[in-house]
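A single protein chain has been removed from this complex, and every other one stays in its place.
Labels run A, B, C and D following the written order; every chain starts at residue 1.
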Amino acid sequence: MSSDSSLFSHRWLPALLLAPMMLLIVLFFYVPVFQAFYWSFFLEQPFGGGSEFVGLQNFQRVLGDPEFWAATGRTVVFMLTASSLAVVVPLMLAIAADRKIGMSYPARNILVWPKGIAGASIGVVFAFIFNPFVGLMAPLNALFPGLWNPGINGTDAFVTLVAAHVWSGIPFNFVILLAGLRSIPPTMYQAAAMDGAGPWRRIFDVQLPLIMPQLFLTFVLEFTESITSVFALIDTITGGGPGGATRLLVYKIYVDGFRGFDLSGASTQTAILMVFVLLLAACQFYFVGRRINYER
Amino acid sequence: MVENARSINIAASILLAIGILYIVGPLYLTLSTASQSYEYMLRNGLAWVPGTELFSNMRKVIQDTRIPIQMLNSLIVAFSNALATCVLSFLSAYAIVYFRIRWAGVAFALILATIMLPLDIRVITTYQVAANIFSPLNAVLDFTGLNSLIEMAFGAPVQLELSVLDTHFGLIAPLVAHGTGTFLFRQFFLTLPKDLFKAARMDGAGPIRFLIDILLPLARTSFASLFVLTFLSGWTQYLWPLVGASTPDMQTAVVGLARLVPDADGQVPDFPMIMAGAVLVSLVPLTMIALLQRFLVQGLVLSEK
Amino acid sequence: MTAIDLSIRAAAAEIDLIGVTKSYDAKNTIIPPIDVTLRPGEFTVVLGPSGCGKSTLLQMIAGLERVSGGKIVIGGREVQDLEPKHRGCAMVFQNYALYPHMTVAENMAYSLKVAGVSKAERTRRVADVAKMLGLADFLARKPGQLSGGQRQRVAIGRAIIREPGVLLFDEPLSNLDAQLRHDMRVELAELHRRIGATSVFVTHDQVEAMTLADRILILNKGHIEQFDTPKAIYHHPASVFVAKFIGSPPMNILQVEGDGSVLRLADGQSVANYSGKGKFQLGIRPEDIVVNAGGSIKTEIRYREDLGSHEILETKIAEQNLRIAMPFGVEIDTTQTLSLSFPQARLHLFEGESGRAIANAFGDAQPASVKEYQ
Amino acid sequence: MTAIDLSIRAAAAEIDLIGVTKSYDAKNTIIPPIDVTLRPGEFTVVLGPSGCGKSTLLQMIAGLERVSGGKIVIGGREVQDLEPKHRGCAMVFQNYALYPHMTVAENMAYSLKVAGVSKAERTRRVADVAKMLGLADFLARKPGQLSGGQRQRVAIGRAIIREPGVLLFDEPLSNLDAQLRHDMRVELAELHRRIGATSVFVTHDQVEAMTLADRILILNKGHIEQFDTPKAIYHHPASVFVAKFIGSPPMNILQVEGDGSVLRLADGQSVANYSGKGKFQLGIRPEDIVVNAGGSIKTEIRYREDLGSHEILETKIAEQNLRIAMPFGVEIDTTQTLSLSFPQARLHLFEGESGRAIANAFGDAQPASVKEYQ
Partner (left out) sequence: TDIEFWYGNTGPVETAIKAQCDAFNASQSKDRVNCVGQGSYEVSMQKAIAAYRAKNNPVLIQFFDAGTLDLMLSDAIEPVQDLMPDVKWDQYIAGARAYYETSGGKLVAQPYNSSTLLFYTNKTLLEKAGIMQTPTTWEEVMDAARKLKAAGNACPFVTDGDTWRVLEQFSARHGLPIATKNNGYDGLDAEYVMNTTFAAKHLANLVEWRNEGLVRLAADTKAGNYTAAFNAGECAMMEQSSGSYAAAAKAFDGKYELTVTMAPMYKGYERRNTFVGGASIYVMKGRGKDEIEAAKAFLDFLRKPEQQMFFTANTGYVPVTNDVLDAIAKSDEANSPKYATAKVGVESMNQPATPATRGIRLGFYVQFREVFMEETQKAFAGQQTMQVALDNTKKRGDQLLRRFEQTYKGKKLP
């Protein structure tokens, strides 16, 4: 609502309505996040036996650690490749499924399936599919031995991870983008047809510009998602390897904090990651978000 | 429309076929492996071709594991998560959009920030909160010195304790503390014609009546699609149910499924059984998708035409 | 509608706007302070160009927009800070704003339901209103299954079913076709006579304004240009703005110069006698221009519009457009120069700069009872 | 618009619909087979009630809907199976259908861009069209920042910029206010004269139909009730449907019975001489009724509508509504019984059942050149 003057003007009711959600969020999001930030200024013994305030030392160390930057670099590469693909692939599928063709009905159902499959069980399958000897690449590998081996070659492992991430990212983005496409008024297509633009050209001149809000939403979510939620796939497919090639920041945080009991180090990286993600999201809203809002 | 859309329709069909293949391929492998025996798998690895053991593997899962019971837990968790997310998101988005409150923007930003940092990363500290949900309160009392006052007055400081671990509430609540639902509902509310709101007010409807009589029926499809999506993500949650519940009878099916993978690296996992379990565990969400598929696309339409 | 529950039916109320202003943001003032009184039971039509603040005015009365300043008094009560439901107004929205998930009957009955009226009573009243609006066959349909005209009627039904003290209409007929529009207009006039609510009606339509209004309020950029009976507005427009706004086609306005005895066009033709000096604007309605061989004003026809019942001639004099309305069947040779005369009694004179009317410039402007053609 | 690139500018083309039918589903036929020829450069207005198939007809010509049967020939080419872009039509959509993500200039230039016209040429043409439509100041805005009227003009600009052989308008002025509507109407007439495309114009508006059309096509439930010049349609309506559809207020239709010499109302009053026997419908336009003391037909005024330029009297005879249009200023005593006469030459007679017109029932119905009042 652009003008606020016509809104309900109760005092306690909105607070009451927001209270349950806010309570949960404060308790299960802000308190834990605050705790992590707090730890990032201490050297914390896991069992609480003692903690030493070290100021910014943790940050200095993490920011001075080439491994941290390597993981960050990988995260950015993953973000750019995987999340772009995880938007572009569903986008192409959504554009196809938006057409009135026989395939589109089953597609609208089947393409949502991955959302119902737990990441843990599918990781094994992807590892198998990309197995150099028995998987899809086996014939090629037989011709050129050593061409493809995600267990040895970091790039191959990365590609495997991307393929799995895109697979599991299809449903949500597909649903949102298809919904966007379906909300384009048919007269828009008719107008473009009258203007001489065929169905191919309309994709770029009409459909894409008009689903910018949805595209933006998926990109924002996908960017943060790709940084933060590939955890399960890394854990089941590559374990961060080989040679750390798939150790993205989230996974590093998990390993440091969860396996290594390095609460302070992990918290510091979490804090940095959070700032990073927030900045990124803010940039997206600032540079992209402003431009795409036009009235229909 | 009269136009030659053959080329694009053919391309679209091919694309969709590839997409379906891409999606179904891994699922097919899951199914074909699930239908082989452990011995077959030991010699050949996962299976490209289906075998005959599907039902015996499934029987093994049903008889030898707690997965059937855990599926009930999954159902409770996924369902309550979906319902609570939908209801609470709906209410908070409603408060943010339809009330004249100065702090609406702040509230929204606070809620939205939660989509930036997943539960997986804050699981350690979240566990600490869940182990005693009064710990923040205690900390505040300690920090502000109120507790020493209380101690002076009553002889003992306030140290409230309530653990929600190993409870359904504890499994569900941290999942609900997430902003995507509020974000989606807010977007949806913003696309509703403003005059509808005004008309209802002219008809004498107050905030509650407007919510129940007008907004809720109109948001039905959004509600349904958010419900499906959160149900599915609740169903497939792994780390939190693993951490938040200790007893097998409280854990969810996905956690139970992961338990089938042995930890000692000397053993080769019984992948056929695991995959049979995966198939079993995925049946509920897949049925859900098939049943509510039409809402998935309708409900999220961000702007109504 | 018979047997009305008087506890809900409200008496027509006087509406006073006292120094009401509105601005949405700091920069632009949509409505500068206005003062106006709408008498109880009066039917006021608000006319004005798009974006001049008509809807805003209505919404402030209804309580859907806050006033930025001033007071609104309805039936003696100061209401500017009250919730809409406590103001006793009902409103028909420009775009219907029907509840898409409710049937026609539910839509209309909703306000009664909220007010706690019994189900039997609701059903009865819905049936009455539906019959009156020709909606009896559609009660079970949802708005999505109705044509535009039917939807608009539901919106009207929803407003009037409460028999409120104040009825606000925001362009309620704008989406109907000519015939339906005419029928609805008659229906509304009838309705107003019957329930007698103080009504405010926003429209772009001349005919609606002229036929429905007790008084017409002409808004221009938020301020009131004129507020008077249709007759007065038509025959004594207070400004060039009003003059050009009312009448279809609108009044011709000619830029003239007075030399102390006559008013002349730029090309020197004299068009009227007047003792003033300086720049003036002279108005004459297309239907008041007399075309006759003896006319002293010469012009050429550029274009003819045949409307069946009459004909509009587009002409130019001294580089200025001049439209003439002719009853149908008057044969005119389009190719030849036309001689016109402007009956003095039908002329309107306005100040050159401000455009304000100069009253009785040519004596009483009441039209003669008979109009003659050549 | 100067210096037009003739490769894109198309010559006005004849449009023939040969046995064209349309049904969206098996059950309902929206358009039964119709045959009609629109001459090159002709301006055809399509009139008809809501839902009668006007938009469908336009869309079939444009190629946006398939025909269910029959042929469409444009400029000698059978086009019913061609894509829209190969038919040489441009269209103005009922709801504008502007591209919200493009600026006004981009919206208008889009078809040229698709056609591969150079950037310089596009800019030039956009400037020309924008100037003509008064949009020059808004070229850089997005449609969301325009008022309704401006949007509609952009939609028109987008259609005409290609200077197509066929221009289709689907209620292009429906969302404008009276003044703007009038101006746009004149502009469109001008435009049509200049580019001379074969134009088909859908509207609900009488005045638009009468003023713009070379011929008016009246559609009723998909079939053609009449297709003729505005004059013919107005003065010789082919059926009661047409008669009631044209004119504002529309023609009065009275149910009469012929006894072989006169036509009588149900109450026995005789209203005209006619030799036929049986049930008939008698039509007379409100402005054709003569009110004079000597009139033989008696009626009472129920209601007056003062429109400024004239006045409408709502009366009843023999339980049937009768509207009379009076020029303004004719003083009438509302309380007393009115005496009317129906000039024989202005009467229209229709068959009782079918409503088809009976030609020359009372001799030539051309109106006399002068109309007298009492």
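Convention: a contact is a pair of C-beta atoms (placed from the backbone, for glycine too) under 8 Å apart; a residue touches a chain by one contact, two chains touch by 3 or more.
Keep in mind it's a predicted model, so treat the numbers as computed, not measured.
Of the candidate positions A:Pro20, A:Gly151 or A:Pro209, contact with the unshown chain belongs to A:Gly151. For the options A:Phe172, A:Tyr189, A:Phe231 or A:Phe258, the residue in contact with the chain missing from this view is A:Phe258. Which of B:Met71, B:Leu141, B:Leu226 or B:Leu260 touches the hidden chain is settled by the complete complex: it is B:Leu260. Within subunit B, the residues in touch with the undisplayed chain are 42-45, 123-124, 127-128, 131-132, 135, 163, 242-243, 246-248, 255, 258-269. Listed here are the subunit A residues that touch the chain not shown: 43-50, 52, 54, 61, 67, 127-128, 131-134, 149-154, 240-244, 247, 255-256, 258-262, 264-265.
By definition in this document, only the chains that are shown with their structure count from here on.
Put simply, the C-alpha centre of subunit A and that of subunit C have 57 angstrom between them.
Centre-to-centre separation between subunit B and subunit D, using Cα means, comes to 58 Å. Shown for subunit D are the residues in touch with two or more other chains, namely 63-64, 83-84.
Shared interface positions of subunit A, i.e. residues touching 2 or more other chains, are given as 5-6, 185, 190, 193, 198, 296. Contact residues on subunit B toward subunit A in their complex (touch as defined above): 1, 3-5, 7-9, 11-13, 15-17, 19-20, 22-27, 29-30, 33, 44-46, 88-89, 91-92, 94-101, 104, 107, 110-111, 113-118, 120-126, 128-130, 133, 136, 173-174, 176-180, 182, 187, 190, 194, 197-198, 201, 206-207, 225, 229, 232-233, 235-236, 238-239, 254, 257-258, 271, 274-275, 277-278, 281-282, 284-286, 288-290, 293, 296-305. Note for the complex: subunit D touches subunit C at residues 49-51, 147-149, 177-179, 182, 186, 189, 204-207, 210-211, 230-231, 234-235, 244-250, 285-287, 303, 305-310, 312, 314, 325, 327-331, 367-371, 373. Interface residues of subunit D, counted against subunit A in their complex, comprise 59, 62-64, 83-85, 89-91, 93, 95, 97-102, 110-111, 114-115, 142-144, 158-159.
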